[in-house]
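Only one protein chain is missing from this complex, and each of the others stays in its spot.
Order as written gives the chain letters A, B and C; numbering starts at 1 within each chain.
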Amino acid sequence: MPERLTVSEAPYTIGIPPFRPGEKADFGGGFAEQPGDLNRPEVTCTAQDTATHAVGLIRVLDDEHVASGEWDPKLDEETLLKGLEHMMRLRIFDDRMIKMQRTGLLSFYMRSYGEEAIAIAQTMALEEQDWLFPSYRQPGAQFVRGRDMVSMICHCIGNTEDNVRGRQMPVHYTWKEGRFISISSPVGTQFPQAVGVAMASAYRGLDEVCISWLGDGTSAQGDFHYAVNFASTFKPPVILNVVNNQWAISTHANLATGGRTFAERGLAYDIPSFRVDGNDFLALYAVTKWARDRASAGLGPTFIEVYTYRAGAHSSSDDPSAYRPQDEFECWPGGDPIDRLKGHLIGRGLWDEDKHTELTERIDAEVMAAYKEACTFGDLANGPYPPASTIFTEVYEEVPWHVQEQREELGK
Amino acid sequence: MPERLTVSEAPYTIGIPPFRPGEKADFGGGFAEQPGDLNRPEVTCTAQDTATHAVGLIRVLDDEHVASGEWDPKLDEETLLKGLEHMMRLRIFDDRMIKMQRTGLLSFYMRSYGEEAIAIAQTMALEEQDWLFPSYRQPGAQFVRGRDMVSMICHCIGNTEDNVRGRQMPVHYTWKEGRFISISSPVGTQFPQAVGVAMASAYRGLDEVCISWLGDGTSAQGDFHYAVNFASTFKPPVILNVVNNQWAISTHANLATGGRTFAERGLAYDIPSFRVDGNDFLALYAVTKWARDRASAGLGPTFIEVYTYRAGAHSSSDDPSAYRPQDEFECWPGGDPIDRLKGHLIGRGLWDEDKHTELTERIDAEVMAAYKEACTFGDLANGPYPPASTIFTEVYEEVPWHVQEQREELGK
Amino acid sequence: MAKMNMIAALNSALDLQLQRDPNVVIFGEDVGYFGGVFRVTAGLQEAHGAHRVFDSPLAEGGIAAVAFGMGINGLRPVMEIQFADYIFPAYDQIVNEMAKLRHRSGGEFWTPVTIRTPAGGGIRGGHHHSQSPEAQFTHTPGLKVVYCSNPYNAKGLLTSAIECNDPVVFFEPKRCYRGPFYGDPHKVPTWNSHPDGEVPEDYYSIPLEQARIVKEGGACTVIAWGTMVHVAEEAIRQSNVDAELIDLQTLLPWDRDTVVESVRKTGRCVIVHEAPKTSGFGAEMSASIQERCFWHLEAPIERVTGWDTPFPHTTEWDYLPSPGRIAEAIARTQEA
Partner (left out) sequence: MAKMNMIAALNSALDLQLQRDPNVVIFGEDVGYFGGVFRVTAGLQEAHGAHRVFDSPLAEGGIAAVAFGMGINGLRPVMEIQFADYIFPAYDQIVNEMAKLRHRSGGEFWTPVTIRTPAGGGIRGGHHHSQSPEAQFTHTPGLKVVYCSNPYNAKGLLTSAIECNDPVVFFEPKRCYRGPFYGDPHKVPTWNSHPDGEVPEDYYSIPLEQARIVKEGGACTVIAWGTMVHVAEEAIRQSNVDAELIDLQTLLPWDRDTVVESVRKTGRCVIVHEAPKTSGFGAEMSASIQERCFWHLEAPIERVTGWDTPFPHTTEWDYLPSPGRIAEAIARTQEA
């Protein structure tokens, strides 16, 4: 468990982050926790059987990218390569989108940089019929479920083919077919909603697990507490993840919580709770699979703290050099999730640099092509946009008279 | 730690209370936990040093009313007798008020029956300058601080001498002089507010601790989470109590939480957390004193689960025989807080039945006299009430024009 | 037909919907085993099972969020907020989430939640058991807002609310649960002898978006909802003015045609509600009517409302619009 830093004990405590700009980010070596430290309990275990898992860190890949321990999911080559490819796709996609944003083709963007493993490994560990209820930091799940990239870019542009019809900011994807539930800006609202989705699955007798994510910062919201408490009470098939990437915009987790791990909060509600290395594809996969198996067996929720690092800016509006050392990510011992899986595959002789370069180029081309195609449906600078009439539709199932009057008043 | 009961595991879990009307309330003997089970750590301890205290039960008085163990506060005779007297006063006062309510002299009432020890022992363990931020179930604190009973009854009547000026329902006391902060109906709102009060004390360099209480049911509110998380972050001198009287109106705690103790929730935020026998005056006093000492030393918050039983109806509007056995309280092993302190005093030769009867009579007379005097300022059936003009005052510091216009429109 | 008070009528609507639609679930604080602090859900858990009618943790925000999620995934949740005053912890989930889901997802997702909540004063509830916060929901596109006033429309409107595929906030005037209230706290009539206490035992529904003309008249249009419908009726009786009384029933979207037609006919209008005047829903009615009926108006549109203060306890009869205050306003419209 990490130690918490504070400036002073009087008059009240104000936390401080490990480092501020100008300081040298020195985390004193790698993680103390190693693969094999923690056992993999039966899915029928009690919450308290996970007590050590909530303070430790479940890892499968060690610092040399070698997999070991009970949690090794022993995935086949195809799955591993798919995982690598999706992570690379997400990163390349993100980079392209940020470039679009910088040139005025998007109004705004948020990358998953450094956190690519999370939504991808976790979604791969689930079944197709499972519901995804993400925050803005899990768009990668859509690649796993095969969403058309052009359609994703059209949303981010807000052009005529945006299935959100230009109503929400970029990255607020919705994709019913992929059971990827509409992202909303107010942080954390999806967490207790996901509990409701899971209760409905259970009510209807369906083997449909619901997974949701929110951030370390967001865990301070009332909605976090509602989710955990309702999940604990009704025990529906839900997987609740706190993605602890250590930062909430400029606010380090040290400034906004008083210590202990996030995972321990789940334990206190009698929910099995795990702290997992969020940049370790295999560990993430394994823990999520465990949670799904448990949920599917009718044994209720699992709580997961995904320990990672927000490698990039919070969003295209943010410049983190104002509040943390620019090289903090590189110094942080958790590494890069893509490098780690790549290293693992290379170590096992399943991959090499040439293949990696080739795949990078292929995805690059794929993203470029998608980007160009998406722009044929309009870009933010030049349009076309969804027609103004989309302001008035789908507010209600049917357009009521007063909204209709206003639509006529606008006359578009 | 108590076990949780549920009806079924499918489709989702619905909790059940230990017993329903018509069933025999059988708790299988006394508490397993005994005085002396748990040590009394130094106030400088870490939160984790209280891990056993959060699942156990701190008791000082055993089933024979004998005090023992490290937590025995070794109070002097005067303090013990004062405590007994205040508890008796509160119960007699409550009974009188309920009678007034039944005869239409009050619109509504809520008793502290069975929970008299809580606010009284805890407030006695504090200093005069400390702030009390109660729910409706801690009016007894006012007796400790010497509030005039007539003034309390005038509030409950809502007559011309009500210092709340007839604006809130009965039992919504406010008493600035006693640092007893105005009670509000929306449950739980006071919990994070108390953290703010404590932060202000610390900011101003004052040794003024703030104590707050909320119920087991109320701990499901977002405000609970805000309080614990902000307290954990800023570590101000606050004492946060969850009064687990097992019922929230008709909802047993089993139906609305998934197990584990309430105290463990505090632990997960790195706050020292204690589970205490709420009908044991001495244990309550000792734990609260410990918390105050810690807060006063600048070491921040303490979290307390006060384990008790709501012996009476939720309020004058409630009839618990609809949802629990009528004799459940008598069967519950926690006993009656007044009987237990009385038994202890008798056991130590400091008290006897005659004195008890005499004191009862004296308080009876005191309450009767206060009640009669209060009624001279108006009763609910016959008035007089605060003038209608009180509707318009103190909405703002100064009466704005629109409120003034309305006051003139009413013309009273 | 049966005699029902409003509690029985609401209970009947819920019971029938539980029977007709297996996806209806009901939950909230104390609504399960106990049947609700106002007994509206009494007997439903026993009849339909603990998974369909159940007690929730004491957290309005959580209740709303969970209902939201259930609604996305095929259920038709009916949640109770024990008192309308306690709806505010759920405000974000209602106005930012439920109301916007269909729109924000391009129609991919929606959630047909019904939020039942007892509202309004007259029961000595003081600050926090008396508020009537309808206006705080009518400003939110995507919501429908309903306010019933008697057993007959309570059942019919609740039935429609549950069937509606948009989220509906459904206010129940708790002062009228057991009988109409004509402004005199000492007279406590029951629904027994009231024509709207005659309620079919079978299924029926009343469309949302439809106001109800309680009494026709030519001299002034009086618009009210909830408890104030009855108080206004009494005021009209006392005023000796041939006023038309409209029970708005649905506030968002409100019934333009009925209201506008009436005011164009009478040229005078009084709007009555219990909530504070400033930014109450009366403001919207007044502004809209003025826009649509300006050339027909013979006198200023009057609002008779609760004061711009918190709701008091002992002096609540001086707070609530009384028949006298309303009658005076009606009279003022006749002077012009």
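Of note:
The criterion applied here is as follows: a contact is a pair of C-beta atoms (placed from the backbone, for glycine too) under 8 Å apart; a residue touches a chain by one contact, two chains touch by 3 or more.
Keep in mind that what you see is a predicted model, and the values were worked out from it rather than measured.
For the omitted chain, the shown partners it touches in the full complex are A, B, C.
Checked against the full complex, the one of B:Y12, B:W71 or B:W131 touching the unshown chain is B:W131. Within the full complex, the residue among A:T50, A:Q142, A:T218 or A:N244 touching the omitted chain is A:T218.
In the complete complex, the hidden chain is touched by one of B:V66, B:V395 or B:L410, namely B:V395. Annotation: of A:F27, A:F108 or A:F377, A:F108 touches the absent chain (contact as defined above). From the options A:M124, A:L284 or A:V395, the residue with contact to the chain not on display is A:V395.
Although one chain is not shown, part of subunit B still touches it, namely residues 131, 133, 162-165, 167-168, 172, 174-176, 181-182, 184, 186, 189, 191-201, 203-204, 208, 210, 222-223, 225-227, 229-230, 233, 393-397, 400-403.
Considering the complete assembly, subunit A touches the hidden chain via residues 7, 11-12, 14, 20, 107-108, 158-159, 162, 166-169, 172, 184-187, 217-218, 220-223, 248-251, 255-257, 317-318, 322-323, 380, 385-388, 390-392, 395, 402-403, 406-407, 410, 412. Summarising the interface, subunit C meets the missing chain with residues 61, 85, 88-89, 91-92, 95-96, 99-100, 103-104, 127-128, 133, 135-136, 138-142, 252, 275-276, 278-284, 286-288, 290-291, 294, 297, 299-303, 307-310.
Definition applied: only the chains that are shown with their structure count from here on.
Look at the CA centroids: the one farthest from the centroid of subunit C belongs to A. The set of subunit B residues touching two or more other chains comprises 11-12, 14, 220-223, 255-257. Contact with two or more other chains is made by residues 51, 56-57, 59, 61-62, 89 of subunit C.
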